[in-house]
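My questions will all concern the structure given below.
Yeah, one chain of the complex is gone here, protein chain that is, but the others are all in their spots.
And now, chain A:
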Amino acid sequence: MAMAIKLSLILLLCLSSLLAPSFSLFEDQVGLMDWHQRYIGKVKHAVFHTQKAGRKRVLVSTEENVIASLDLRRGEIFWRHVLGPNDVVDKIDIALGKYVITLSSEGSILRAWNLPDGQMVWESFLSGSKYSKALLTVPSNLKVDLDSPIFVYSGGCLHAISSIDGEYLWKKDFAIESVDVHQLILSGGSDVVHAVGVTDSSQFDTYEIDVKNGGLLKHTSASFPGGVYGEILPVSGDRFVVLDASRSVVLLITVNNGATHLQQTHVSDLIHGSSENTVILPSKLSGIFSLRTDSCIVFVKVTDEGKLNVMEKVDKTVVVSDALALSEGEQAFALVQQGDSKIELSVRLVHDMSSNHLKETVKMDHERGFVHKIFINNYVRTDRSHGFRALIVMEDHSLLLLQQGEIVWTRDDGLASVIDVTTSELPVEKIGVSVAKVEHSLFEWLKGHMLKLKGTLMLATPDEVAAIQQIRLQSSQKNKMTRDHNGFRKLLILLTRAGKLYALHTGNGRVVWSTLLQSLRTTSQQQCAGLKLRQWQVPHHHALDNNPSVLVVGRCGLSLTSPSALSIVDAYTGKELQNLGPAEHSTVQVITLPFRDSTEQQLHLLIDADKRAHLYPTTPEAASIFQRESENVYWYSVESEAGILRGYGVKKTHSSEYSFEARNLWSIVFPAESEKIIATVTRKPNEVVHTQAKVIADEDVMYKYISKNMVFVATVSPKASGPIGSATPDESVLVVYLIDTVTGRILHRMTHLGSQGPVHAVLSENWVVYHYFNLRAHRYEMSVIEIYDQSRAENKDVLKLIVGKHNLTTPVSSYSRPEVTTKSQSYFFTHSVKAISVSSTAKGITSKHLLIGTIGDQVLALDKRFVDPRRSLNPTQAEKEEGLLPLTDALPIIPQSYVTHAFKVEGLRGIETIPAKLESTSLVFAYGVDLFYTRIAPSKTYDSLTEDFNYALLLLTIVALVIAIFVTWVLSERKDLQDKWR
């Protein structure tokens, strides 16, 4: 009887958990515990669209392959499209006043987008015969047979394309003449396109082409034996400038009535003094060109007689904008001068170079770094004079609009290129809160709950419903700058490609602080980039007065052997505490050691390109700790190109106090002709596993093989390493390995015939789940491998397990070679995958969810029970009790279990999970071009009341019960009295 009750209870539990996906959200809960931020990335090109009527907007293309239309008033995104990873935007322009034209993929794809809503109107594929630079010219007022053509030079051909429907009008191939076209010029009013180019870098060619049919009207050429460097740039309609191959001579080319005239001027005549690394800046100013050298920028005017006059010399850090045509044939351009915590913007007119038309000084946060780009636009003021607005791109990739000496809006678009993520706890709340505050908050709290009660009873007016939503979204609790009881409030520390560090509050995603790291700033000498972000100091017991800090590891230079830059940053304030760079060694690998010194600084090993290990922090204490533990320090390296996996330990003899020689312990060489490494995955170092035992049906126990030193390696046959469609099923083989990184022992090896990559995998506890493509079924598959320790298998006494008298306390060691068994199963999965991760909780008790970033830039939560290798077609009664699901060939995709619900994390690159203090809950942060944060409870929030728990209803019930008690008491008293009278 009791057994039956227990059974039915378990069944009920299982059923209830099966029916409802454990992650699900009501629509009005959006924004309650999640936030989503949309970004575009560092702007490459910007085109303004400011007509008198209608919205003012700016169209931008960015380094993240995003094209977007931004509101010029507030900087918000009207619409945005993220192109494919290989579809780099070359040029952007506006045609017919209503289409945005983009040229991408090295000039092979031309697309038109509807300006108001971003709908793609047409797309043309331009095939070329050879690689060349891409040029786009959209004439503003050229009409050919009721059509306005767009001219594109790409792949060695000049294409004319209708701007209405994207149809080909004509094509002229320049590849036969082996000429490399540098400029396309349309002189206003005429029906001729001028193509200016260079043949074999020693002959200058101009072509005049009929816009109607592409016929060649005229061809002139002139040779100069010196060769050219860089691009030919137009100065005026018939004059061009270019540098010669030695970069010391400016060539002025004049095309006059079919004759080409060359004139040489030495750069040293224009600029007195050093003139290294000279370039001509493409600024499109009429009659003027600008020349940049290592020391300065000079503006040179070309007179009608062909003389070069230096007009002005400015500092080389000045950023110059393109020319902007004003109404009366006048041209203006902007210069930005960098000052200390301010920038100076000046606008000049080409006709009157001597004085500034406009000069403004704008205060600028020095954490934004230098100005990288400037785009200007004009508007007509009420007094008919010209006003200017400038869009500037800063060193940290942020975008700002300046107008009338003020910053109108800013966008932190550096957050579109997050490289690495870590978290930090917030400071502990100081005790001593005023009574008034408590009373106020209590009153507010009660009021909120009364409103909520009204809402549930459907008594609330629409205004009150709005108020309820407002209260829920803006709960001041979640945005506090202190640690909370549940561990939901944290700082997300993000390292971006620009070398800037951001701290975001998990409550609402606001930027708490941001720092441009001085050690990672790219200078003219070297290009620096951030690599890794690690927790450096996490104060727990000893150093509670210290703020936590993070370690940023970067590289100064492009090659692997370039010196590394290290910097330690305070996680509360963003101050750079210590700048350890540039270090003398390079860094290819960062290993966080599980040791801490007395100030709770985490010990780190940095492995350089010569396989030497460098210990940080460089203190004698850290060195002595490391010396003591050095026998147990192991690491491995993956040489994907050579197909070798090597394991290392530390040599006893060390070269200096803090750097150690590595000794090669083992190596696994994969046969190059049949296997190529495409993916390696390890466990997250901070993952917590609650128990090694797994109780299965029939009160049996299995022991998980839990080792921190396990690596998953996937290899494919070299032929199948390309994209899908490049290999046949017969020639592609996917092999996966589980390898112990201390001994190099291959724990498990499995072959998937007819399968290929890309492989995305996640390794956690004793299992690995990986996603790959099955060519035979032509579907994606996901496989799971679970690995169990066989040596403890006979140890099956559940009672002993409960009491604690089992051998689980004997440590798991990689030195012993336990017998392991593996179980494996495969399932179909519908979508391509971009990233895969697993939920992590504080104690590891809660069941796990896989977080799968799909090709649609959504994050799907999939219960780990769906990828359990013990699933069978007809599970026995005992297995059903255990919660084992019947086997299906495909993994289910339940729309309610998308953690990103109706949002997309465009350009998704990674998913990070962070355990909260509350065991049931895991924090999820997904990043790409967009950022998304939420928290999930894989087994529901069994340890806390849900957000919509109604306290008011509880209070009402209690009050009702108390009243009922009184009423019944009075009633019974009266009855007793009556009985006594009887």
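Note that in this section a residue touches a chain if its C-beta (ideal position, glycine included) is under 8 Å from a C-beta of that chain, and two chains touch if they have at least 3 such contacts; residues count from 1.
Definition applied: contacts and distances are computed from a predicted model.
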Chain excluded from display, named as in UniProt, from "Calcineurin B homologous protein 3", "ER membrane protein complex subunit 7", "Elongator complex protein 5" or "Very-long-chain (3R)-3-hydroxyacyl-CoA dehydratase": "ER membrane protein complex subunit 7"
Residue among A:337, A:526, A:832 or A:847 touching the omitted chain: A:832
Listed residues A:665, A:724, A:845 or A:887, member touching the removed chain: A:724
From A:262, A:314, A:408 or A:893, residue that would touch the chain that is not displayed: A:893
Residue, one of A:78, A:229 or A:379, that touches the chain absent here: A:78
Residues in chain A touching the chain absent from view: 2-3, 6, 24-28, 30, 54-55, 71, 76, 78-79, 81, 83-87, 108-109, 111, 114, 116-123, 125, 127, 456-458, 699-700, 723-726, 758, 773, 775, 777-780, 796-799, 830-832, 834, 855-858, 890, 893, 895-896, 898, 901-902, 904, 953-954, 956-957, 960-961, 964, 968
